[in-house]
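Note that one protein chain is taken out, while the other chains of the complex remain in position.
Let's turn to chain A:
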Amino acid sequence: MSTTDILLWGVLPYVTLAVLIGGTVWRYRYDQFGWTTRSSQLYESRLLRIGSPLFHFGILVVIVGHVIGLVVPESWTSAAGLSEGAYHVQAIALGTVAGLCTLVGIGILIYRRRTTGPVFMATTRNDKAMYAVLLAALVAGLATTLAGSGAVGEQHNYRETVSPWFRSLFVLRPDIEAMAEAPFSFHLHTLIGLLLFALWPFTRLVHAFTAPVGYLLRPYVLYRSRTAAPARTPRRGWEGRPGDYPESTTGAGAPYSGTPEGGPRWPRNRSRH
């Protein structure tokens, strides 16, 4: 077990997890207004209507596949009478189809983004970085599926290396040795995946965390009382962001509580800026 292995498979996952959770909580609190799909359907609909469902439904199947492959121990499927060979056949079939759908979908979306003027103009640097990592993760993942199953090169049973390591992370006793034994392609895919998770809270991918499943259960028409409206710290044009001034009584998130007796709150220390 080398130092590199410890860093990569024993430390990095926890750093990523901390960034993912911390970043998401922070953004949820700080940036509700920026938390959106930032859809570009208004600009272009024809290609989007092919590419977007292909990508999204594909990736949902891919996620389910990951959960099954990583979370369910091999002993369980064997006990259920599924041989390793049979498991791999269904995994490769499902995984390749879903992976290809996803890849074709994102291909169409990237092509659309690059060639449709308004869509390209609405693409930020943040988006571009996210697309690069997402695409890399997809390609590496698909390659791993093909490689691991023995379709290309030597077969590798990741359910004896990657999966135990993944599960061990959550009981805080990372099985670094198991992971270190996995072939390079698995290492690469895992690392790109970790990078994607670390970027996640800071990109438009956050929209996935607010998938509107509650819609299935709620009443159609919603009423809200004015008084129940979410309170917000008011900011004047001449004021900085909430919390810029130590004297400020209303920090970010604190409910606004009526008229301060002294009238408008001025920055006390303007020259600081």
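Here is the rule we go by: contacts are C-beta pairs under 8 Å (C-beta built on N, C-alpha and C of every residue); 3 or more make two chains touch, one makes a residue touch a chain; residues count from 1.
The rule is simple: contacts and distances are computed from a predicted model.
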Per UniProt, the name of the complex member that is left out, chosen from "Nitrate reductase subunit beta", "ATP-binding cassette domain-containing protein", "Stage III sporulation protein AC" or "Glycolate oxidase subunit GlcD": "Nitrate reductase subunit beta"
Among A:42, A:79 or A:172, residue touching the chain not depicted: A:42
In chain A, positions touching the absent partner: 27, 30-45, 48-49, 51-53, 55-57, 117-118, 121-122, 124, 126, 202-203, 207, 210, 212-216, 218, 220-227, 229-232, 234-238, 241-242, 252, 256, 258-260, 263-264, 266-267, 270-271, 273
